[in-house]
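Left out: one protein chain. Kept in place: all the others.
Chain naming follows the written order as A, B and C, and within any one chain the residues start at number 1.
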Amino acid sequence: MNYQAVLEEIQQEVQPLFGTGKVANYIPALQRVDPNKFGIAIATPNGEIVSIGDANEPFSIQSISKVFTLTMVFAKHGESLWKRVGKEPSGTAFNSLVQLEYEKGIPRNPFINAGALVITDMLISDQECAYKSVLNFLRKTSGNASVDYNAEVAQSEKEQGFRNAALVNFLKSHNNIHNDIDNVLDVYFHHCAVSMSCIDLARTMLYFSNHGESPIANERILTVSQSKRLSAVMMTCGFYDEAGEFAFRVGLPGKSGVGGGIAAVIPGKLAIAVWSPELNDKGNSVVGMKALELFTTKTGISVF
Amino acid sequence: MNYQAVLEEIQQEVQPLFGTGKVANYIPALQRVDPNKFGIAIATPNGEIVSIGDANEPFSIQSISKVFTLTMVFAKHGESLWKRVGKEPSGTAFNSLVQLEYEKGIPRNPFINAGALVITDMLISDQECAYKSVLNFLRKTSGNASVDYNAEVAQSEKEQGFRNAALVNFLKSHNNIHNDIDNVLDVYFHHCAVSMSCIDLARTMLYFSNHGESPIANERILTVSQSKRLSAVMMTCGFYDEAGEFAFRVGLPGKSGVGGGIAAVIPGKLAIAVWSPELNDKGNSVVGMKALELFTTKTGISVF
Amino acid sequence: MNYQAVLEEIQQEVQPLFGTGKVANYIPALQRVDPNKFGIAIATPNGEIVSIGDANEPFSIQSISKVFTLTMVFAKHGESLWKRVGKEPSGTAFNSLVQLEYEKGIPRNPFINAGALVITDMLISDQECAYKSVLNFLRKTSGNASVDYNAEVAQSEKEQGFRNAALVNFLKSHNNIHNDIDNVLDVYFHHCAVSMSCIDLARTMLYFSNHGESPIANERILTVSQSKRLSAVMMTCGFYDEAGEFAFRVGLPGKSGVGGGIAAVIPGKLAIAVWSPELNDKGNSVVGMKALELFTTKTGISVF
Partner (left out) sequence: MNYQAVLEEIQQEVQPLFGTGKVANYIPALQRVDPNKFGIAIATPNGEIVSIGDANEPFSIQSISKVFTLTMVFAKHGESLWKRVGKEPSGTAFNSLVQLEYEKGIPRNPFINAGALVITDMLISDQECAYKSVLNFLRKTSGNASVDYNAEVAQSEKEQGFRNAALVNFLKSHNNIHNDIDNVLDVYFHHCAVSMSCIDLARTMLYFSNHGESPIANERILTVSQSKRLSAVMMTCGFYDEAGEFAFRVGLPGKSGVGGGIAAVIPGKLAIAVWSPELNDKGNSVVGMKALELFTTKTGISVF
């Protein structure tokens, strides 16, 4: 299939959507991103890369990073991980305290903020230096040694991070955080502040398209079964309270971030990342969702 | 692949789970079902049927029927359907009033009871005789002209149906029921009271495995896109508050019922139905979920 | 104290508030009430009546009737009543299903609709003819033999009563309704459709101001302790989700209705009823609340 032609068509067709969403504005570093940025990259297990637009420009991956910390912790702990975090869709916004209270401090899934904070806590317990381990993982799987944290974003997140501080304190009151609260928040804000390009992201996500093995790192990241299972978690929980909508329209496992990125995979076939900073009121990239919907429609590729 | 051998292995391996769940007991007709019943049937688009155990014995399909009424209404209304029902996972038990109240009478998805009642209401508006139209659909797509309602089950459901009566009255107070309340409940209780065997169900579900066209009826039921989209809804919403768990363990779109049945599909490949009456505390068949998990593990077939 | 002069001052001072609320419009019979109606009546245990404005004109007492059915049932059952209904403020709107679901079908208190429906159910179980018994009670305690149901209001309530039908079905699903659902709704809609004037209401409420004994009926209605205790329930639960506000501003036990009436008592001293149809967004009479606030401020009489 001529993916390049497909991406060009998509780029044309999404034009009318620019201006219909809103760039994240809770921190300056995100707010000043050019709303017209747009890129898509496709990576295949055999090394092919197809891209369009700003696919080579790094942006703040934000919550997409939760896929990678989850991968690292799941690879180490296996199924015992699920004692501390659920795997059901939340049905509500990504930072809801309500659910957490009803469920006694066990976050509904690893992609809501509370769940991701628990995963970060586990990562800290597991690794000598959690900061470095995340960067190492991303550099290795993307093949790009310059992947790094954006210090300004991390700092801004921290200064505005009262809600995440509320969550982590609440989790600690339920004994579901084992490390120091400030340390957990610091690592969390840092991994959300990683900058990667669409191409970096698509390459990193390839282990989900390749039965758990990263063709870039030339290394098994997850078992075959684990790779399928985390794909399922992305499918049911990866888009805040729009998981159903994304599955309905796009039909791929994936994860979005408020930086406007979405990373998705077609098991056995390819990984795809898209970036467009304007968000809908659910916090997902307007153009990004449309671009992926067009991609699966035009190519006929979806998991269904 | 030798599906028969796989089913035989599965039958062996699930034996220890019998006795660990609980047959639905809210109405006598369900309560007296033999808990040791067990059947699986696989149907492929080219007409192959593989089965084991009690795959030929009819049981109460209960909520699995919601897939078929949804199909009928979606085929007629298309995307406008979603003005009256959402398509997000509920994250809570299948008959929650809470969500309905917060969401002003728009049920979260068509598989929670409130959503299915709205779909039934639309069906009544659409069809001259909703009762007959459901039976006709099921007879045509299963190729079994003897598929019918179980009158005792329908009557018992009605006598115990205060919670569904609460839901439909609440929906009506939000103007999301257009027909007479008793009529809606009557049709709803009847379509949930249909009896079908695993073989019937697997054959009926084939349109999801065949891009929207039923090879049994030799008729297009849904467009290609609609078939994918309803598969996505089954994947994210088909198992009450265990949708994430089912996607994680099994990785297939499907729908369960409190009669102990589960119907699932592998797009492009096959449809599979399993029946075992003992339920876990989420209302899903214990043995049924395990059997499907084993099936995808052993065959390596899942959507991920 | 010259109550007449106080009432005249109040009438002057509330004038600017007319036009700031909204007459209940969910049924025609309430909607067409003149929004400028205004009356206050004070009754004392020794037989004095002081009134102003439209204090002699009957209006729909609506939820104020819940005080009287509660009185009848409490007098008969005593403390065992509280097994079926709580006595805590709800903190939410008067017809919330949410709380009921979390609390397994035990309504939070007897003044939210769900609680009043349970009380009505108990009344039906207790009385040969619940309709007549309520009228008899009100005629006896008000001394007005012409107190009656407004048939049009009762009928309209019924036709619009899907939400109450939802509640009663939900309660029945939790076994907290023992009689036929339609019968419960019918009696409930009727007692809410009683018409009484401010003078009638003030005279009826006198048993709360007279240690449980009605000076009009010359009969003990409640024990001394029961009278205090129901006064406490009115204080904490009598104004939907504005109970705190009413206690704060007015400082009296009382009960409001969406017909625009409020009945309140000063234990040991007097009963007072006010009527003004315009409601605030919590469903309480705007002018009525202000009039009572002015009354306690001007007279220095409150329970605190």
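The working rule: contacts are C-beta pairs under 8 Å (C-beta built on N, C-alpha and C of every residue); 3 or more make two chains touch, one makes a residue touch a chain.
All values derive from a computational prediction rather than experimental measurement.
Hidden chain, full complex: it touches shown chains A, C. Checked against the hidden chain, the listed residues A:56, A:146 or A:173 yield one contact partner: A:173.
Within the set C:21, C:45, C:253 or C:283, the residue that contacts the chain not displayed is C:253.
Only one of C:29, C:201, C:233 or C:258 touches the absent chain when the whole complex is considered: C:233. Touch with the chain that is not drawn comes from one residue among C:44, C:63, C:109 or C:256, which is C:109. When the missing chain is restored to the complex, the residue among C:99, C:256 or C:284 that touches it is C:99. Contact residues of subunit A toward the unshown chain are 96-98, 100-102, 162-163, 165-167, 169-170, 172-173, 181.
Touching residues on subunit C toward the chain that is not drawn are 86-92, 99, 108-109, 225, 227-229, 231-233, 235-237, 241-245, 247-249, 251, 253, 267, 297, 302-304.
Just so it is clear, only the chains that are shown with their structure count from here on.
A straight line joining the Cα centres of subunit A and subunit B is 32 Å long.
Averaged C-alpha coordinates put the centre of subunit B at 47 Å from the centre of subunit C. Of all residues in subunit B, none touches 2 or more other chains.
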